[in-house]
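Removed from the display is one protein chain of the complex; every other protein chain stays in position.
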Amino acid sequence: MPLLEVAHLSKRFGGLLAVDDVTFHVDAGQILGVIGPNGAGKSTLFAALTGFEPASSGTWSLDGKPLQGLPPEAICGAGLVRTFQIVQPFWSMSVLENAMVAAVHRATSRRHAGQLASEALDLVGLTAKQHATIGSLTIADKKALEMAKACASGARVILLDEVMAGLRPSEVDRVVDTILKLRRERQITFLIVEHLMDAVMALSDEILVLNFGAVLAKGKPSVIQRDPRVIEAYLGVVTDA
Amino acid sequence: MQSVIAQALVDGLLNAGILGLAAVGLTLLFGVMRVVNFAHGELLMVGMYISYALFTTFKIHPYLSVFIVVPALALLGIAMYRFLLRPLAGAPESSQLLVTLGVSMVLQNVVFATFGADFRSVMVPVSTDPYMLGPVVLTAARLYGFIVGMGACLGLYLFLRFTDFGVVTRAAVQDPQAAALSGIDVDKVLVISAAIAVGLLGLAAAWLMPMVYLSPSVGHTYLLPSFIIVILGGMGSVRGAIIGSIVYGLSQSLGAVVVPGSLGILVPLILFVVLLLLRPSGLFRGTV
Partner (left out) sequence: MTGRQRVVFYLLLAVVAIGLPWIDNSFVLTTTIAALYLAYQALAWNLVGGLAGQFSLGNTIFIGAGAYTSTYLFVKFGISPWIGIWAGAAIAMVLAYLIGLLTFRLNLRGLYFAMVTLALAEMAQVLVENMPALGGAYGLLIPVRGTDIAAMQFESRKVYYYIVLAMVVGAAALMTFIQRARVGLMLDGLRENENAARAVGVPVVRSMQLVFALSAFLAALGGSFMAQYTLFLDPKSTFAWTEAVLFLLPAIVGGTRHWSGPVIGAFLLEVVSDSARLAFGASVKGLPQIIFGIVVILVVMRTRGGIVEWFVEVWHRRRTGDPLAKKGGNASA
């Protein structure tokens, strides 16, 4: 049952076609890994889907509701939320307050926002640090906060943009656990842009490969890993020494 | 009617020279330091009062006063950078705006306290000497103002574009860290830029003296136009300031012809708002 459907999405920056006629769909509860070389258009795809960059053409919808042309806050309201590659917390506020800002648009009161925020923080394991300042957080915590914010805002589909970048292996495990937990307990669907192949291949139900802005391949991880086009464009081969 | 429009065209173009000179320092400061200098108008005003004082005390012709006014203002610019702007380097943009706002209040009222609010003027032959271009009258002061103003702006443009220091400045603007890693003394670049930016105001001040009435609030008359020119031309762009000043100057003078009375000022203001909506980032990007 497709939850997110994207049809012929293109984004042009002057002469550069950053996203080229991308069409795919994501089923409810799926984890879709998005991989590709740098400059393949992955972040631009996320920016276009969430309204931060106006798409040059194409349509996409969440649960049948068309999202093209809407501003980011409306797209978030519909349930499609992104995290930022370079974390963007509200620096002068506490962890809890950060999550509360994310929750407030769908909360009936400030107190309700607090409740929603607490629940989200609990899911990502930040409850102990809810009153901490952003400055005192580790990078892993900051990334967890990004996910908590997305969750608190009521996301049904979360676009994670290189959330594992810069983390130690133990921290990466924590992120993987959180993603699986959010899927299990909140039925959240994920699109994950990542360069950590092991993690992405293990975590994703399907992989979408982008190259030069266009879809190169989409399929199960085991199939993608053996696809010669993908290997040539991005994954590389193991050569005999 | 034709000659009225021709006169307006010429006046507007000539005014652009000095307006551009006043604005170019502002755009340089923003481009190089990301500083919104609310004291810009008042700095110009201070330059004008120094020129005035030199004239009344020592009978020095305003044009010659540049040799004192420009260094004085350059020093003022360096002081402002060193003591007020540099310490606020990491602070939010509003901090610099507010600090320069404070500076403008201090400057305006120190001058007010020293000279009073009366309008003063400097009348020298250039103030009224006319050149004739067909039916169009060009006052000498205005013509010279244009020549010097545009000349200085073009000079700055060429300087930034083609000289070593210009390249170094642009590098420091684009990426201070990379510039520092390349061995560029970013602080020195900023100090010199501040000196140039405010020094140019001194030049404008001296050349404006024969043309305008002076009062402590004259600075404000140039503040909004300067910001409009800078925003329309593209913040930080010298080329933009030159073109922007021509657009502003022409819209102001033609507006005065087309729209009666004091309503004429509405024309450049409305044009500003409309152009800003159409193209918020202005005409050009970058420092040059």
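Here are some notes:
The letters A and B name the chains in turn, as written, and every chain counts its residues from 1.
One rule holds for everything that comes next: a contact is a pair of C-beta atoms (placed from the backbone, for glycine too) under 8 Å apart; a residue touches a chain by one contact, two chains touch by 3 or more.
Nothing here was measured: the structure is a model prediction, and the numbers come from that model.
Interface note: of B:F112, B:Y131 or B:F162, the residue touching the hidden chain in the full complex is B:F112.
For the chain missing from the display, the contacting residue among A:A28, A:A132 or A:V176 is A:A132, taking the whole complex into account. Per the touch definition above, the residue from B:F146, B:W207 or B:F227 contacting the chain not shown is B:F227.
For the chain left out of this panel, the touching residue among A:T44, A:S153, A:T178 or A:S204 is A:S153. Where chain B meets the omitted chain, the residues involved are 36, 84, 87-88, 93-95, 97-99, 101-110, 112-113, 116-117, 216, 220, 224, 227-228, 231, 261-263, 265-266, 269-270, 272-273, 276-277, 280.
Residues of chain A in touch with the missing chain: 50, 52, 71-73, 76-77, 81-82, 84, 88-94, 96-97, 100-102, 104-107, 109-110, 113, 131-133, 149-150, 152-154.
Here, only the chains that are shown with their structure count from here on.
Taking each chain's centre as the average of its CA atoms, chain A and chain B sit 48 Å apart.
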